[in-house]
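Sharing a structure, written as structure tokens. Questions coming.
A protein chain is absent from this complex, but the other protein chains hold their places.
What follows is chain A.
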Amino acid sequence: MRLRLAAAAALALTITACAPSTSAPSTAASDGGPRTGALKVWLFDEPNRGPKEAVIKEAVTEFTAAHPDTTVDVQYIAVDTRSERFKGAFNDPASAPDVVEYGNTDLPEYATAGGLADLGAVVSGWPEGADLTAEARASATYQGTLLGVPWYLGVRALYYRTDVFSELGLKPPATLAELTTTARAIRAARPELFGVAVGGKYTYGAMPFVWAHGGDLTSIDSAQSRAGLKAYTDLIAEDNCPPQNCADLTGGKTVELFASGKAAMGILGNFNRAAVDAGTAKGKYAVVPLPGVTAGSIAPAFAGGNNLGIMRNAQRPALAADFLTLLAGRKYQAKMYDAMGNLPTLKPASDEVAAKDTFVKPFIDTIGAGTRFVPLDPGWGKIDASAVLPTMIEKVATGKAGVDEATTEAAELIDEALTR
């Protein structure tokens, strides 16, 4: 009995003493922090990082020359585990970096966590800030606060094999319906090829079909969205890309298929150029915008891209702002295009790039035709993490559910995640 009392007392003590850990966000140093010392920068690691690293080194040299007694400590973090790294940095201010690169779809999650600093003043005091388009600003704004500077854009368009098309006497498709018939014609004539590489886990390949039909993520069970989803899932079939092979493909896998010459078409990004050139498809492909429903229209693409931001816990916010504006400026945006194929967000930089390289034209045209974005809501992270859209596409593609049933189910999950 005494033992039980002692145990109960010990337990009571523990209960009153311990609540789950929460770190209080420290406010940024109001005077802008020290102007000297080590600036900590996190950038994304890339499959082929060399060229990116060279450009960054150049920027660091320029920066340290203009800022005496400073060093810049650049860390390349893995994209797969970025979420854990950022959460860790939010929770432990002491280990947090000053300047960070982050994916634009991650913005709402980081914003609600209170991890990013308001860049409104920094951008309005930056001469090149005026060159940011309203769309680009909006993509980095959460609930009225600018929390990043868009650094580059990534959009997808239709890559096709010029040799296969000329051999079979085909033209690049002008509508999504033509895309389907072209893909089937290729598979019928060359059974070892997939007409167009599509995948059940390739959300950003599927969404343009939905958007082109007038649907959207927030109304995935509308008639328009269903028509778009059906157009996409009809491609995951024996006459183009058999479900056994394609139902669980990610976007990255479709890039591999196109690059290795196993698919005659693919919905790939401007940032996939290097991967395609490294494969057997090199020199035998061309790119057009992914067509829309009517001839001459372009299917709205997902406006992917990365922002540069400053952590709210940054030790040296003033120094961080100087480095950020240098890296996000026209000069280094153009250099990053040369190195990595990243599409610039500043109008002068993108004009410069378009003037000297015809490869970007279909992508610039796609952006010009209007792009779309995922809902700017922390619930999006949950939708993404719990694979709501891939599950929906795969259910239809494998015949586990009809389009209506799968979209109704997905719509419920999306509503639940966005309204909480």
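Going forward, a contact is a pair of C-beta atoms (placed from the backbone, for glycine too) under 8 Å apart; a residue touches a chain by one contact, two chains touch by 3 or more; residues count from 1.
In the analysis below, contacts and distances are computed from a predicted model.
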- Task: Would you mind picking the UniProt name of the chain not drawn here, from "Exonuclease SbcC", "Monovalent cation/H(+) antiporter subunit G", "Electron transfer flavoprotein small subunit" or "Carbohydrate ABC transporter membrane protein 1 (CUT1 family)"?
- Result: "Carbohydrate ABC transporter membrane protein 1 (CUT1 family)"
- Item | Touching residue (missing chain; options A:Q143, A:Q244 or A:T358) | A:Q244
- Note on the structure: Per the whole complex, from A:G37, A:G114, A:G370 or A:G402 the residue touching the absent chain is A:G114
- Item | Residues of chain A (touch criterion as defined above) contacting the omitted chain | 2-3, 6-7, 10-11, 14-15, 18-25, 83, 87, 90-91, 109, 112-115, 200, 243-245, 247-248, 378, 381-382, 385-387, 390-392, 394-395, 398, 400
